[in-house]
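Apart from one protein chain that is not included, each protein chain of the complex appears where it belongs.
Moving on, here comes chain A:
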Amino acid sequence: MSTYAQKKGFGSVIWDYLTTVDHKKIAILYLIAGGFFFLVGGIEAVFIRIQLAVPNNDFVSAGAFNEIITMHGTTMIFLAAMPLLFAFMNAVMPLQIGARDVAFPFVNALGFWLFFFGGVFLNLSWFLGGAPDAGWTSYASLAIHSKGHGIDFYVLGLQISGIGTLIGGINFLVTIINMRAPGMTYMRMPLFTWATFVSSALILFAFPPLTVGLTLMMFDRMFGSNFFITENGGNTIIWEHLFWIFGHPEVYILVLPAFGIFSDVFSTFSRKRLFGYSSMVFATVLIGFLGFMVWAHHMFTTGLGPVANAIFSVATMAIGVPTGIKIFNWLLTMWGGSVKFTTPMYWAFAFIPSFVIGGVTGVMLASAAADYQYHDSYFVVAHFHYVIVGGVVFAVFAATHFYWPKIFGTMLNEKLGKITFWLFFIGFHMTFFVQHFLGLWGMPRRVFTFLPGQGFEMSNLISSIGAAFMSAGVIVLLINVIVTSVKNEKVGNDPWGDGRTLEWSIPSPPPFYNFKQLPLVRGLDPYWLEKMEGKKGMTPAEPLGDIHMPNASFIPFVIAFGLFVAAFGALYNGEKSWAVPVIIIGLLITFGSMLVRSLKDDHGFHIHKEELMDDNDKGVKA
């Protein structure tokens, strides 16, 4: 099997990506699909801001507005932020621990295709009778009575993509536990790997409650059960609990990898070891743990009683402590460092004040008594956008510029990168800072319009202009991507010149087997360590030998496709005569291909020593 050096036509490149199990190619798939859904969610955001730019606007109807806000939130969280972070986890984490691939390459591909088909299914709702319209939280009391099939698309689409995320999380956990290179102890792992580890553990324990919640909703809406039908003994609060037992850890699933990315960016461009490494690890783990203890702070006004509210209020405020540890460690990493202001560093620098604002409003909201005032107002909208955009989206932008050369072998243009930054940064604060005050002045969230003369006009207009700036920033990034891809100037192993971790010790993009010989890790920041001792690369931990690699497979695509088909059947159950047969056909495709996978031996293949000696680290294109 030494066909990997051949030139390929367009068709075979497509087939290659449909069947790939290589973590680096799956990362590119996540990046493209996540980037696409980010644009879709962004367009929805722009529609929201156009509608709210002036009072009594009729750009969209009230019903369409509900669909747009629901899809904006759902798309951004599940189909943009998570996949984009998964893209970087896939691209970088195995390289950072010195592994040749993830533990389950097949499952990795399956996870991607499940996410992809789930996302496509959810978005098909726009064309098949209307999108979900009960908000991204889809509270049962509202969702159960929603007309049409919107909620059904939400339930089934998220179910499919959620399974993909869950198996992805398990995969990362096993990879980090079992596949670290010799010498790569837990306390030598880069912070991004640590963050991937903790956030994968959160995925493992947070997604099953969502699975159950979505299943109950599916049974109620499509198969006649009564979980949320109060007349028949049901209880809609169950949905709120299940959703937030998932939903709050989800916030940390998103923001911990962002913290990890920034930690690596800060230490790289301060050219200094991360300040307080072990306290950073401790804080990451502690945030992950506390993340499960606070879900009811989303439900202060549900009426759980003063004792429950007090406990969840205190637990929520406690998360401020490890987060504060992180903020100070980042500041002290820059202190006395030789700071280089590259585009990723711009984002990291801007992240600190932006995220702190989100953190401060978070502690305000955590105070249960005060929350009765803020609840369901634009103050909440401002808060979570400061956390998610100021934390996660900034991190995605930072990582896009930082890791682009490692993924594609060419640098994004720094000047355009900085223009993107300034446009987006200014636009972000314009859009969301005023929303704090809108909320405090009494503007409720999720309203499709507002009246003149209530003092909301100016701030809403400023907010909408800010959205235009953000859009312009994203467009400049797209231009940057096109320009640099056309130029395609190849770069070496360590294009930033300051790489500290293992991914920078191998070619950009890496050969498909990553490491010809597994590296010997002698401390934290192993590549930096070797460079400081005047060596060019890592010391190998093993003699050159055969490398075992997994075979490509089309089965992951087919398994995910089967669920996609079955979901259509479930959606129209009781309404169309073909519904049940379609469910059965879809499940047969899925379980049948799982059976084939289980029964057919797949031993993978070996790259022989002689072939490895031929390609002298030139970064053979896979």
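In this text, contacts are C-beta pairs under 8 Å (C-beta built on N, C-alpha and C of every residue); 3 or more make two chains touch, one makes a residue touch a chain; residues count from 1.
The rule is simple: contacts and distances are computed from a predicted model.
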> Looking at UniProt, which of "Cytochrome (Ubi)quinol oxidase subunit III", "Carbon monoxide dehydrogenase", "Quaternary amine transport ATP-binding protein" or "ABC transporter domain-containing protein" names the chain we cannot see?
Replying inline: "Cytochrome (Ubi)quinol oxidase subunit III"
> Taking the entire complex into account, which one of A:307, A:486, A:532 or A:599 touches the absent chain?
Replying inline: A:599
>> Can you tell me which of A:60, A:120 or A:229 touches the chain that was removed from the display?
In response: A:229
>> Among A:19, A:57, A:137 or A:211, which one touches the chain that has been omitted from the display?
In response: A:211
>> Even though one chain is hidden, which residues of chain A still touch it in the full complex?
In response: 103-104, 107, 166, 170-171, 173-174, 177-179, 204-205, 207-209, 211-213, 215-216, 219-220, 223-227, 229, 231-235, 238, 241-242, 245, 548, 595, 598-599, 601, 603
